[in-house]
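Structure in structure tokens, see below.
The complex is shown incomplete by one protein chain, all other protein chains being positioned as in the whole.
Chain lettering (A, B, C, D and E) follows the sequence in which the chains are written, and residue indices restart at 1 in each chain.
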Amino acid sequence: MEMHDAKRVEIIIEAMMEKRLATALERAGVTGYTVLPVSGGSGRWGPWSREGQVGRATGMVAVVCLIRPDRLDGLLKEAFAVLDRHIGVVSVSDTQILRAERF
Amino acid sequence: MEMHDAKRVEIIIEAMMEKRLATALERAGVTGYTVLPVSGGSGRWGPWSREGQVGRATGMVAVVCLIRPDRLDGLLKEAFAVLDRHIGVVSVSDTQILRAERF
Amino acid sequence: MEMHDAKRVEIIIEAMMEKRLATALERAGVTGYTVLPVSGGSGRWGPWSREGQVGRATGMVAVVCLIRPDRLDGLLKEAFAVLDRHIGVVSVSDTQILRAERF
Amino acid sequence: MSEIIALAGQNLISPMILFFALGMAAALARSDLSFPEAVAKGMSLYLLFAIGFKGGVGVAAHGVDLGLVLALLAGIVLSAGLPFVAFGLLRVMTRLSVTDAAAVAAHYGSISIVTFVAASALLQAQGVAFEGYMVAVAAAMEAPAILAALWIIARAGGRPDDSPGLWREILLNGSIVLLVGAFAIGWITGEDGQAEIAAFIEAPFKGVLCLFLLDMGLVAGRGLRSARGALAPAVLAFGVTMPVVGAVLGLGAGLVIGLSPGGVALLMVLSASASYIAVPAAMRVALPEANPAVSLTLALGVTFPFNLTLGIPLYLAVASRAAGG
Amino acid sequence: MSEIIALAGQNLISPMILFFALGMAAALARSDLSFPEAVAKGMSLYLLFAIGFKGGVGVAAHGVDLGLVLALLAGIVLSAGLPFVAFGLLRVMTRLSVTDAAAVAAHYGSISIVTFVAASALLQAQGVAFEGYMVAVAAAMEAPAILAALWIIARAGGRPDDSPGLWREILLNGSIVLLVGAFAIGWITGEDGQAEIAAFIEAPFKGVLCLFLLDMGLVAGRGLRSARGALAPAVLAFGVTMPVVGAVLGLGAGLVIGLSPGGVALLMVLSASASYIAVPAAMRVALPEANPAVSLTLALGVTFPFNLTLGIPLYLAVASRAAGG
Partner (left out) sequence: MSEIIALAGQNLISPMILFFALGMAAALARSDLSFPEAVAKGMSLYLLFAIGFKGGVGVAAHGVDLGLVLALLAGIVLSAGLPFVAFGLLRVMTRLSVTDAAAVAAHYGSISIVTFVAASALLQAQGVAFEGYMVAVAAAMEAPAILAALWIIARAGGRPDDSPGLWREILLNGSIVLLVGAFAIGWITGEDGQAEIAAFIEAPFKGVLCLFLLDMGLVAGRGLRSARGALAPAVLAFGVTMPVVGAVLGLGAGLVIGLSPGGVALLMVLSASASYIAVPAAMRVALPEANPAVSLTLALGVTFPFNLTLGIPLYLAVASRAAGG
């Protein structure tokens, strides 16, 4: 199978900010991403969990985005404008993808 | 802690195809994998979300599979046979695992 | 964007053990982690799924933890004490993070 | 005619329709109102459970005759035949590709169980009786349309994925199994079974249906919003033409086999409605190249609201006249 | 006075309160009892649907007069004004930062719909009538407090994020849309609509409320446990002082506009209660630097139980006296 170099960007961000992040990714020309639900975690304000919660204030989501390496900078700049004052983490790993023509 | 080289394969695939992928992984001799739910995303057909959905047509899942490097080719070949005409993405990253005897 | 080297530790562990793992991570001085739900998978005891399940005996969670490389050993030691006799997998990948001051 | 308009007007201000409209409006205005996936699926399981069981109890009460067999046959023929009509219309009216047209055709041959449920609720409110086994006819109409669409696409040179696994998936898909299973259990346990669980499946039914329609409005509105532009006017026109064509064919079939006016109305509704659960899932497996946004948005965002608001009262009025109710 | 105590005592052993207490106790004892997020959200959708619809039917039955307009105005003024009172109190009583104080103030200007629901249930049990439109007043009081808090923070040199998207999010947030939408549909369909879905929204209401309060007790207890230490005694004191202050202002407003004793009691309850759904979410977007644990724990872990157990019977007793019930 032919593999191609790519970046795997994982953005863990407040659920309230998901739509703004999606808009930012679109602005950065990123059209493919996947959102995974998050059930809990821990950060500077201690541990939290979604169990039994109704409001969206204390939830997060994980957005995974596979991109060609040359698009990374644009993505990070736009994503950071959204994240800036907000809690959340961004990590970027090297990866290899199939079907690179789609990215 | 002794760590061992391994590959982390992440397959994001339509929920309808999960069982077929599982069968394919079995065929490739892969017995360990973990399925994470996906709540939404965006692709060539625009953004989507699982909120309020009843049918399974517009859902995806993320299948994470840690394997010994020498098993990668077999896995990709079988997985690709399932993915082929379907939407979804495959990424492979280098990683290190504990307890390699289990893989 | 300035990026910093870090490790991405992914621990897939029985749901029953989540609290014990959280305590162990705290002991290792790790304060930031994110828990993702798992909907199914396959291991030495065959495939399983959370569909329709009430009990927690057959569920797992994925705990993702981004840390500075020098904290890895402490984390693995504590996590392993919890995992030890239990099913589950641990993988460690190289990654890069934004806002390293938070880790 | 004025009677039809009166009925339609009355229908339009029922809580069911208003909650659907609320959901659509909320989604189009980009409100974040939403139902968790699990709650939506829970409500749909409840509705299938209740409607199937009640249908079975109805059959137990009134006995079964040749009518059941004829109605099942009529349903299967309609479900297998409508995709050809739909495919033809689509190729004439629109510029959809063969693949997309075949996928859409499968949706319109099959049925929407919520449209059926809403129609039965209206019939009950109007005091119009109908055959309990119509719910079995609904179940029988789910799958043949898929077969027909795959045949169409194969003839047109496509290569649908029709592995054996696919057939089990289609025939044993969750909604069919629950609907038919609950129907059988209602039939077996009859009045006694009904007495045991009536309080669960009858009194709250309408309320749950309102909530479910609110959710469907939200999903439909979201679909319309993100598909805006993707649906050409001609495709939209198909979305309101095809249900009327389907209803006319359903009317003919219902009259031929001698259903009651209520039964005829329901067969019209089934023929007019388009699947948004079973068929979309089957198409993803069998015809992955078809754009799911087209058929789903059309079925859920155009045809479903059309049937819910104007279609059902219209079909009921016509059926009452034609079958001499 | 003894009458108030008797009412409070009776209230304290109602299933609603006991289930809330059970939840809190279970969470503090670190039991793993918990509700799935989807079930909790499903119950809250049900409660909003039912309370909104019932309110609308009430308005349809009794007609609408100037009272509705006055009550809406009073609610908006209270919601916009209470944050200033709360902010002042917080700066005097506690050491919270300006940002945190403004965020907390927004919570106390806005309302908690479950507190409102619990109070209406108590009124009904006591046979005290109230205006059906009070549910619309509740909806109107959700948002102004946020505006007030953002103004406070901007004046204090902060820079809240008040992009246009934020305003749509606040005004069209899910609970407001469902509450107002169900209210409107109840109003439009009136007795007829009520007859259709009464069995769903009336009989099971109290039971669902008990389960929901159990869940809220679990969430509140978990919040208190993990926030122990983070809340200074002075902040806790604010959590029981502010509702009383709010209730007094609500009392004044209710008397001025001439609400019935039940309506006055509900306006007191709304003023006394603190938001734990809409405002926390808005604050995360607009004031991300504010510590969410402080305001949420205070609203849900201190003020909510205070109102539920002591506040509501107290406000009702006072309202009955003052409005001559």
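One rule holds in what follows: contacts are C-beta pairs under 8 Å (C-beta built on N, C-alpha and C of every residue); 3 or more make two chains touch, one makes a residue touch a chain.
Just so it is clear, the structure is predicted and the values come from calculations on it, not from any experiment.
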* What are the shown chains that the left-out chain touches? -> C, D, E
* **Per the touch definition above, residue among D:27, D:118, D:178 or D:259 touching the missing chain** => D:178
* Asked: In the complete assembly, which of E:6, E:29 or E:61 touches the absent chain?
  -> E:29
* Asked: Of the residues listed, D:42, D:217 or D:246, which one is in contact with the missing chain?
  -> D:42
* Structure fact -> Absent-chain interface residues of chain D come out as 36-39, 41-42, 45-46, 49, 53, 168-169, 172-174, 177-178, 181-182, 184-185, 188-189, 193, 196-197, 199-201, 203-204
* To do: By the contact definition given up top, give the residues of chain C that touch the hidden chain.
  => 14, 16-17, 19-20, 45-58, 85-87
* Considering the whole complex rather than only what is displayed, give the residues of chain E touching the chain that is not shown. => 13-15, 18-19, 22, 26, 29-39, 42, 125, 203-208, 210-211, 214
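As a working rule, only the chains that are shown with their structure count from here on.
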* Determine the set of chains touching chain B that also touch chain D. => none
* Moving only to chains each one touches, count the minimum steps from chain A until you reach chain E. => 1
* Structure fact -> Given over half shared residue numbers means same and under half means different, the chain A/chain B interface is different
* **Most distant chain from chain B, judged by the mean position of its C-alpha atoms** => E
* Name the chain whose C-alpha centroid is farthest from the C-alpha centroid of chain D. => C
* Asked: Can you give the whole-Å distance between the Cα centres of chain B and chain E?
  -> 45
* Averaging only over C-alpha atoms, locate the centres of chain B and chain C and give their separation in whole Å. => 18
* Interface hub residues of chain A, defined as touching at least two other chains -> 36-37, 47, 49, 56, 93-94
* Structure fact -> Multi-chain contacts in chain D, i.e. residues touching at least two other chains, fall at 32, 34-37
* Just spell out which pairs of chains touch, all of them. => A-B, A-C, A-E, B-C, B-D, D-E
